[in-house]
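Report on the structure given below.
Every protein chain except one is present and positioned as in the full complex.
== subunit A ==
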Amino acid sequence: MTDQAYNFAYLDEQTKRMIRRAILKGVAVPGYQVPFASREMPMPYGWGTGGVQVTAACLTPEDTLKVIDQGADDTTNAVSIRKFFQRTAQVATTEATSEATVIQTRHRIPEAPLTKDQILVYQVPIPEPLRFLEPRETETRKMHSLEEYGLMHVKLYEDIARHGAIATSYAYPVKVEGRYVMDPSPIPKFDNPKLSNSPALQLFGAGREQRIYALPPFTHVVSLDFDDHPFEPSKAPHDCDLCGAGESYLDEVITDDQGGRMFVCSDTDFCRTRREEGHVGRLGEPQFSSKKIANSFEGICAPEEAAE
């Protein structure tokens, strides 16, 4: 079977129309979970089929697609989704945040500020922020429609009671335009402030759970907290060891079995761009041009490769 057997971006036009209707409804009611008839995709659910369907419904032949997983363009998940759309939609792809028109992501928001010409598509495993304490779908739906969100604070209360502080560091719940409480997908809470007032359109797709929701550009998004335990977007208290960035979200990486470790930007494009601009971190090499974290280790061990 050739690639021509597929419709543009794999899904048939009727399915894409159905998904676009759900997206439009989500845009009209920011933060509201719109049910949609999720389709079987040629990949397992854990691989972001919700995000893939939303991306498929948004793509045009003129688009440039970027796919990231935990901030990196080169993980298996990101690579396979990117290849999928290269094959089924023949769209241009990029690793540069600034060049992309559609960015599908899992677990991160890019560090580089987004623009009004971009769509950020999130892969969502569990769209329901109230699920943790109220498993009944009929009840959570009612809570949303009646704006009964006391339970969300019970979750944060429990966090403080058990850990002395709000320990939720991923999928940190937010309130959208003072109305719907929303799960921003498992992004680190460090990224939460970027949800608010973004010029880009943000779309969220949950495949297995069959839900789509959205933040239109310049939507006001607030992270829930207590007066005496305010929300804090935290990160590791380090600079990036490769590019020296002090304000980016860092991954801790074990470098050898002697307990050696380093902190590097989780956003690989951001880190590379900074290094190409001449920024150098504690363990970095000047003018580093490698695209991949994996390569950057080789770079550290074998400096001659870094000069390529």
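One rule holds in what follows: a residue touches a chain if its C-beta (ideal position, glycine included) is under 8 Å from a C-beta of that chain, and two chains touch if they have at least 3 such contacts; residues count from 1.
Simple rule for what comes next: contacts and distances are computed from a predicted model.
Protein name for the hidden chain, per its UniProt entry and selected from "Phosphonate C-P lyase system protein PhnK", "Cysteine synthase A", "GMC family oxidoreductase" or "Sugar ABC transporter permease": "Phosphonate C-P lyase system protein PhnK".
Checked against the full complex, the one of A:Asp74, A:Glu148, A:Glu177 or A:Asp251 touching the unshown chain is A:Glu148. Checked against the full complex, the one of A:Asp227, A:Asp256 or A:Glu277 touching the unshown chain is A:Asp227.
In the full complex, subunit A contacts the hidden chain through residues 133, 146-148, 150-151, 153-154, 157-158, 160-162, 226-229.
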